[in-house]
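The complex is shown incomplete by one protein chain, all other protein chains being positioned as in the whole.
Per-chain residue numbering starts at 1, and chain names A and B are given in the order in which the chains are listed.
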Amino acid sequence: MEIPLKTRIADWRGRLDSWAGSSMFAITLLPLALVVVIFVALCLRALPLVEQSSIPELLFGRTWSPQRGLFGFYPFVAGTFWVTAGAVLLAVPPCLLTAIYLAEYAGKAIRLAVKPLLDILAAIPSVVYGVWGMLAIVPWVQNRLIPFFSQKLGFLTILQTDNPTGFGILAGALVLAVMIAPFIISVTYEVLVTVPEGTRQAGLALGATRWQTIKSSILPITLPGIVAGIVLGASRALGETMAVLMVVGNVAKVPGSIFDPAYPLPALIANNYGEMMSIPLYDSALMGAALILLVIVLTFNIASTLILRRIMGRVRRAW
Amino acid sequence: MIKKYLQARHLEEAFIKGLMLVSFAIVAGSLGLILWTVLSKGLPSLTWQMLTQSPKGGYYLGKEGGILNAILGSLYLAGGGTLLALIFSLPMALYLETFVRNKSWGRFVRLALDVLWGIPSIVYGAFGFTLMLAVGLRASLLGGILVLALLELPIMTRAMDEVIRLMPPDLMQASFALGSTRLETALHVVIRQMLPGILTAILLAFGRGIGDAASVLFTAGYTDNMPSSLLRPVASLPLAVFFQLGTPFPEVQSRAYASALILTILVLIISLGSRFLAGHLGRNVIR
Partner (left out) sequence: MQAHITIRNLDAWYGKHQALKDVNLDIPRQQITVIMGPSGCGKTTLLKTLNRFFELTDGTRLAGKVLIDDEDIYSSGVDVTGIRKKAGLLAQRPFPLPMSIFDNVAYGMRIHKMHPRKQVEERVKHYLMEAGLWEEVQTRLHAPASGLSIGQQQRLCLARGLAVEPEILLGDEPTSALDPISAQHIEGRLHELKNSYTTVLVTHILRQARRLADYVVFMYMGEVVEAGPASQVFEHPEQERTRAYLAGVF
């Protein structure tokens, strides 16, 4: 876009314009400043903890006992990983297929009908997902999935558990999968749509089926973008608090099976903020948890955003 | 002639298409299931009393009364947060399109905004809490508003930015050609042209703010009382659901379900309403 050369308007309009430009510029410093300030503030709060125990001790320690001053974050990091990985594994296949269907097969009418559906799914608050999780998913896991799997596939350690309640990783992953679904579908769709029509037609003109052209021509080029989108979706899943908290069991042990309960980092922070100030170093520990979460999310975020930008450029197609 | 016959590749495609439809059904079905669950649990609890009274009959989470405190609290929290975010968002979005000189700076700011957008709300809550401790502010309406403004800022700016970027460059050129300054162009031309999109962005952020629990958890507190002052704790719908669901009293739980239902309805209205608005308000827009 052409920006006009700095005009020197001698009257009040020019001065107003300059002033507006400068103050707006100052505002644009805000995002960067915020990122830095948040990071620094959390570091400062968490510092007392690091003065007491070393970082490897904190990150890999398995005992979490604030009363005794023991803050091992490993169970929570592991719990976060299990739930997020589970959600991604559950969400990606159906979401990819749906996005491919929308981009390559569906007619305009279907696409227009689906957009509001995805918007609504994306807008539903976390607590409502949590309520749904408690009322629908947890009982399902408890009454149907656990008995089914322990009977048929009980020999697999990943499916064994002494937690019969249904509150656990699988429930959390299921709820989380639905929560990140609209996002993954949207991003995958946008990436697919950047492929020029000519590439599709080149394959079709040779008598290939649509699916063959998708497999051979479209997916190979879009794969980096799709992966970046999935990573971005994973980073959203990492940070989800309320819905997961309500269904995941909240037990500070390193999980060994998908039916075990877990205690992801956001849940840790949310559940214990009340007692934060009463036990020494507890507040530092929770801020440290927030810091770990921030670092992981930032890494995923920045990496995938940069890749996606490069792939999609400034082209944003509408539905 | 070439009749359709059972080639392997046709079968493969048919199979994949089947999988696609199943996936699609799962996604659509989940939405239906969620809405159904919320409706079926919440509707029975939705009485007039529920909407017009605050909880009574007990020290904390009393068993009678309704959730008016949470409804109003949420509206104040999200309303205040959205307004506060708007003050910074709109100028920033306008700047990025009309004023910005250095393209790399624009890209950098957008990257920072994307990063902010991805920060989980619980981290905003923790940060907000830290800040509040440092200045001596207790859990209150004001604290909640500040944190929600933080949360909504990247969402609103990003949405506005995406809309404003679609602006036809010739329109801006026409304005400059008439001798207007950048500020005048931004205020008179860009805003009018992009008004529907800007409003949609505001509503989008508002919807996000009103539904968020993790950020207000530390910073806004919770109370059974109606919102009274900026410096006192305030109830909110998401926390109303969260706290009241965990109690063993069915009456209190039913308030939780009602809160969930109201929250969902609010969000649905905002989401669908903003689409409608975007179409309806495009009077001055040049297509």
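Simple rule for what comes next: a contact is a pair of C-beta atoms (placed from the backbone, for glycine too) under 8 Å apart; a residue touches a chain by one contact, two chains touch by 3 or more.
On a predicted model such as this, the values are computed, not experimentally measured, just so you know.
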Hidden-chain contact residue, picked from the options A:Ala85, A:Leu204 or A:Ala303: A:Leu204
Residue, one of A:Ser53, A:Gln160 or A:Gln212, that touches the chain absent here: A:Gln212
Touching residues (missing chain, whole complex) on subunit A: 107-108, 196, 198-199, 201-209, 212, 216-217, 220-221
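The criterion applied here is as follows: only the chains that are shown with their structure count from here on.
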Interface residues, subunit B side, partner subunit A - complex: 9-10, 12-13, 16-17, 19-24, 26-28, 30-31, 33-34, 37-38, 41, 88, 91-92, 94-97, 99-101, 105, 108-109, 111-116, 118-127, 129-131, 150, 153-154, 157, 162, 165, 169, 172-173, 176, 181-184, 186, 207-208, 210-214, 217-218, 238, 241-242, 245, 256-257, 260, 263-264, 267-268, 270-272, 275
Subunit A - residues contacting subunit B, complex: 1-4, 7, 9, 13-14, 16-17, 20-21, 23-25, 27-28, 30-32, 34-35, 38, 41-42, 45, 93-95, 97-98, 100-101, 105, 116-117, 119-121, 123-132, 134-136, 178, 181, 185, 208-212, 232, 235-236, 238-242, 246, 266, 269-270, 273, 286-287, 290, 293-294, 297-298, 300-302, 305-306, 309, 314, 316
